[in-house]
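Here the complex is missing a single protein chain, while all its other protein chains stay put.
As written, the chain order gives the labels A, B and C, with residue 1 at the start of each chain.
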Amino acid sequence: MGIKLGANRYGKAETRVVVVRRHPDRHEVKDLNVSVALSGDMADAHISGDNSKVLPTDTQKNTVFVFARKYGIGEIEEFAIILAKHFVDSQLSVYQARVAIDEYAWDRIVLPGDGAVHSFSRSGTAAVRTAVVHYDGTKAHVVSGIKDLILINSTGSEFWGFLTDELTTLKETHDRILSTVVTAGWRHTDNTADPHRTDWASSFREASHHLLAAFADTHSYSLQQTLYAMGTRVLDRRPELCEVRLELPNKHHFAVDLTPFGLDNSNEVFIAADRPYGLMEGSVLRDDAPDAGQAWS
Amino acid sequence: MGIKLGANRYGKAETRVVVVRRHPDRHEVKDLNVSVALSGDMADAHISGDNSKVLPTDTQKNTVFVFARKYGIGEIEEFAIILAKHFVDSQLSVYQARVAIDEYAWDRIVLPGDGAVHSFSRSGTAAVRTAVVHYDGTKAHVVSGIKDLILINSTGSEFWGFLTDELTTLKETHDRILSTVVTAGWRHTDNTADPHRTDWASSFREASHHLLAAFADTHSYSLQQTLYAMGTRVLDRRPELCEVRLELPNKHHFAVDLTPFGLDNSNEVFIAADRPYGLMEGSVLRDDAPDAGQAWS
Amino acid sequence: MGIKLGANRYGKAETRVVVVRRHPDRHEVKDLNVSVALSGDMADAHISGDNSKVLPTDTQKNTVFVFARKYGIGEIEEFAIILAKHFVDSQLSVYQARVAIDEYAWDRIVLPGDGAVHSFSRSGTAAVRTAVVHYDGTKAHVVSGIKDLILINSTGSEFWGFLTDELTTLKETHDRILSTVVTAGWRHTDNTADPHRTDWASSFREASHHLLAAFADTHSYSLQQTLYAMGTRVLDRRPELCEVRLELPNKHHFAVDLTPFGLDNSNEVFIAADRPYGLMEGSVLRDDAPDAGQAWS
Partner (left out) sequence: MGIKLGANRYGKAETRVVVVRRHPDRHEVKDLNVSVALSGDMADAHISGDNSKVLPTDTQKNTVFVFARKYGIGEIEEFAIILAKHFVDSQLSVYQARVAIDEYAWDRIVLPGDGAVHSFSRSGTAAVRTAVVHYDGTKAHVVSGIKDLILINSTGSEFWGFLTDELTTLKETHDRILSTVVTAGWRHTDNTADPHRTDWASSFREASHHLLAAFADTHSYSLQQTLYAMGTRVLDRRPELCEVRLELPNKHHFAVDLTPFGLDNSNEVFIAADRPYGLMEGSVLRDDAPDAGQAWS
């Protein structure tokens, strides 16, 4: 019986590249966190310490900066595809590349007149935009997404009729706060490796809008139901997408019992709890969605 | 030679109270983190374990919820004054109360038509609004403020002509990125303990606007200069304030050297560094500012 | 073309349960963070808002506390199996349970004489012990592990002979610091659902010792090689295990260039960098390891 190397990958994580586009009349800022992971013919490196097939993670970092300068940074999906193709197509020992990018949004500071030309504050509502690309020499799986998006419904949420056992003490409720922090990804059906094949900007803008709208529009009987509604709405409206995966913590807000003080509390005063919290994870997808391959790994 | 008790205070920190104002046609959400600290005749508790002058921190927490229900939560300065007065005025053993409140802002989700009536996403640009009140039975010092406000100027910042010694290697620069995360407090001149004495909402809105505007409008020769300009502008425009204190980390963005790759980089591609960072702290105040007492402690 | 529900699970995350074992002469403390995730016949909950097959996450939390009281908490693998079996075996709609537990270690405070009987400080070196159990009604996959284990070798690490391209600028090195934060899991071959089938305590103690020993004993030509050596050593010495997965960030320590100051630096003074960092992920397994099923998900 022997011991062998299983699946593995390596790369430079969290290269923080900021690009200023210096237009004559105003600046734009692109602010990214880029993580690269490569896999391929890496057994020697692990087993015998022979690094001759290992492209250093330092080189991967250099590549991020050089490509930012040479090609600029457009949409993050595009930049991720360009980077992933480079590593696989230029190195025999690299069979697959995963490039994951987080983008932090900046809002132009509002001033009387035209607004600031080179001054920005970090956006909040837009949360963090994400993209993960897997490229294997032929196909480029793209998952776009969003994270750290904090939402609350102050009503329009119920939870009752649930399964009970002898340890169940939860009361049914027909009105509660529903609050979550969205982590969502949506998979693009098209796998061709052309970085310009999709209008990534409008796809992201629309998909994230529909997530928000479904959260707001759904009268909820559970966070699972809200999750499914969010995924369904995105797929309904965006034909270029085939699957949505959501991770939704249920950030509990408990109505405070004020009866010891002779006061009622008709869902006005809540305590926001940290832990424990519910956690809902789910996928919503088309009947004919192509195989996901490594897209979500 | 003896050992004695020095300055001390105690209280319940970080009570997370969320209040929903249920208007007929729409909801509003107030989302606060309230920390109370009391001091006074507490020697026995420390020295002999006699708790008869100690109002439990649990009671302080109850008080936050009960007052939220009874009086509602208006502006955080007002709520902090009401709480601080309660503890000092109702308990002989409590000589001074400090109430610090952080407020998290929520934006109404934008939908086609009128916008969501009870759905919100956490704001970013507004950062976290803060208030710290010290009440001693007579006066109520109020410091309003903001924190976690992330700013960047993509140009308009220089740093040269500085002092050098034999360990100085820094190059002078006439164009750099200037980025910071603002923690700021501004002290109100009026110390009377009336919770309604000031239009807290407009005072906050204007003061924080002027901080942003000064950051954007100042052609900067150092972050110290920007700090002073921010403080000065707030005091210039807001007569109700007498002192501004700022804590501004200099979040370094270094232009990447691309010459090894035959490329120039005219301040377009930067790496955002984590540590170390510069840290500027400073106070700007009026000549005739009254004594701050415990306001900043 | 329709839209359907894909893989999903839900549960109560991060229930923080602390158990005091009150022996006559001394106390012991078990300090856990328990996360439960259930899956099964949950389509109705997602699609129509019918919760009749959903055991509330609140009940899952209650179960953690009640089982802690009824059965005590022995080794975390055992407690996880008992919980996982309960949910699947008692509810028709639950087909699979995942129970993940983090354990925080406490050291008895050392005093002159016998040591404290009920006073403890949080351990560091032991890091956080982890266990993840998947139970499907028949088999119980168990992955034990460790996380937040911070290690450094001050020498005995090289990196040279690597692949280069036109963007490579990294210098070869024959002596560097190697530092990482270990996240590791090791899979037990036996899948039977008996909570007492293994001596979990000694298995954990030995496996984590061998991880540390391999890190210390390996003269490293790359972090990949160290990763493989760590996995191999654990499998070599622990016949009950069939696979080790490791996630090892390369926390770079750069020797500071002191030549501008007329000083050499023969690997004595380093700057510890935050980002970017290398990231190595890999699996080491036996030739005849059984199928992992959902064990790692």
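By definition in this document, contacts are C-beta pairs under 8 Å (C-beta built on N, C-alpha and C of every residue); 3 or more make two chains touch, one makes a residue touch a chain.
Computed from a prediction, not measured in an experiment: that's the story for all the values here.
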Option from C:7, C:92 or C:263 whose C-beta touches the chain left out: C:263
Identified contact with the non-displayed chain, of B:18, B:42, B:109 or B:272: B:42
Options B:31, B:78, B:103 or B:243, residue touching the unrepresented chain: B:243
Sites on subunit C contacted by the missing partner chain, in the whole complex: 15-22, 27, 29, 31, 62, 65-66, 68-70, 106-107, 109, 111, 116, 118-126, 149-156, 177, 212-213, 215-217, 253, 256, 258, 261, 263, 265-274
Residues of subunit B (touch criterion as defined above) contacting the omitted chain: 1-16, 35, 37, 42, 45-59, 61-63, 66, 90-91, 93, 159-165, 167-170, 220-225, 227-228, 231-232, 235-236, 243, 245, 249-250, 275-288
Contact set of subunit A toward the excluded chain (per top definition): 166-167, 169, 260-261, 274-275
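Just so it is clear, only the chains that are shown with their structure count from here on.
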Overall pattern in which the protein chains touch one another (line/ring/star/complete/other): complete
Chain centroid nearest the full-protein CA centroid: A
Centre distance in Å when subunit A and subunit B are each reduced to the mean of their C-alpha atoms: 30
Between subunit B and subunit C, centroid-to-centroid distance (C-alpha), Å: 38
Subunit A and subunit C: spacing of chain centres that average the CA atoms, whole Å: 24
Numbers and ranges of subunit A residues touching at least 2 other chains: 15-16, 62, 66
